[in-house]
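Input: a single structure, listed below in structure tokens.
A single protein chain has been omitted from the complex, and every remaining protein chain is retained in its original position.
Take a look at subunit A:
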Amino acid sequence: MNTKTLDHPELAERFNRDEERVDWHDQTLWWIRQKRDKAAHTLPEWEALREAASRIKLNVLDNLDEYLVQFEANALSNGIIVHWAADAAEHNQIVHKILIDNQVSQMVKSKSMLTEECHLNEYLGHHGIDVVDTDLGERIVQLAGEPPSHIVLPCIHKKKEEIGEIFHQHMGTPAGLSDPQMLAGLARTDLRERFLTRRVALTGVNFAIAETGEFVVCTNEGNADMGAHLADVHIASMGIEKIIPQRKHLGVFLRLLTRSATGQPITAYSSHFKRPRAGQTMHLILVDNGRSVHLGREDFRNSLKCIRCGACMNTCPVYRRSGGHSYHSAISGPIGAILAPNLDMKKHADLPFASTLCGSCSNVCPVKIDIHQQLYKWRQVITQEGEASAAKSASMQVMSTVLSNHWIYKFGGSIGRKFMQWFPGLVSNKLNPWYKHREMPTPPEQSFQEWYAQNRKNP
């Protein structure tokens, strides 16, 4: 890595210093993965649904410009104000301008990974706007000054005692609280006052329907609705890939989304916003921010099918034991590792290597994205572009020399076997970067060439 920030192995190593916490993190996410399996198995047509969802999204990617124009026309006739943002900066400026136009300096926001991707909170913070995240998990990480570590479970890395301490410091609640029911109740009371007083609410978008110009927002907490229905101005931000063609396609996606995410049959609330309520203004921002470039990458465009369920994270053996923050990107885990290099290959060159390529992510993906194959393809692109880490490139160069020369290969092999037999501690230690990521094998007594020569002579 050429960048100065810590990369995935370094950040994962930090996360692994607290072994008890890593075990807890690992087991909790695996438990959610098991709930997903149980929910999926209740539907005999599960695989057919995944296939249909994948094909609907493929149709969208092939006709995205037409669907966007259709959606825009219908949304406009529904009374929604539609904005287009080429990148994160333009998105943030549009939101800021809406706030200025309404003479508002405070806003409530429900979960939107797009605004994390655009670093909206930081931008608005610099301009004196107070943004309150209202999803309980997002509120907790916001108070802690951290980004979410999981797209569905933002504070999955936090223990309840730590959350009690965060509330004590920032909300003035008594010290030493750790009962989840009580902590959630305190947050409810605190946020309720904000819902009742804020005039602008921003939400994300799960699905936008080209045919009708409506958009759907899914939550369990009801925070998107509390914000939007009490505010004078509702701003909805969406990536351009969130379009689906027809209302009836929601049946496919809503059946898959929450069963894949948490094992629930559906979220508590699946809200369909079609028109602003009387007296309300509704803005919708369509954001590109690299998506149209990604769409042109033949090997990687399928990743734009993602519906942000988080199933690939919950199943990933690397994510579960390295934590979401080790991916240093708004969207972590396997899907984040194939989306992030599109935005900034240099900064995220380490992420496609944060995988065992076991393929579990591809097996659980509700829209059948070939995640592990894309991770493998990104490794090739990154290495060709010269963005792989110096140690990785150097060792690959050495390997290339050894494998292309018969004598070096033979001689090096015998030295290596003897070396590992005589001085195992010099190989299997923490100073060897290869060992840090893998178990070293027991060296064989002889090479295959030696074995073959011996056994052919003495059959």
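Heads up, the rule we're going with is that contacts are C-beta pairs under 8 Å (C-beta built on N, C-alpha and C of every residue); 3 or more make two chains touch, one makes a residue touch a chain; residues count from 1.
We adopt the following convention: contacts and distances are computed from a predicted model.
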item	value
Protein name (UniProt record) of the chain left out of view, among "Cysteine desulfurase", "NitT/TauT family transport system permease protein", "Cytochrome P450" or "L-lactate dehydrogenase complex protein LldG"	"L-lactate dehydrogenase complex protein LldG"
Of A:P174, A:P265, A:G386 or A:P444, the one touching the omitted chain in the full complex	A:P265
Per the touch definition above, residue among A:L286, A:C309, A:I331 or A:A354 touching the missing chain	A:L286
Residue, one of A:I151, A:L254 or A:A311, that touches the chain absent here	A:L254
Touch with the omitted chain, as defined above, among A:H126, A:R188, A:K346 or A:H406	A:R188
Residue among A:A12, A:A75 or A:L153 touching the omitted chain	A:L153
Interface residues of subunit A (partner: the chain not displayed)	28, 31-32, 42-45, 48-49, 51-52, 55-56, 58-59, 62-65, 68-69, 84-86, 90, 134-137, 140, 153-156, 158-160, 163, 180-181, 183-185, 188, 191-192, 195-196, 212, 220-223, 225-226, 228-230, 240, 245, 247-252, 254-255, 262, 264-277, 286, 288, 292-293, 295-296, 301
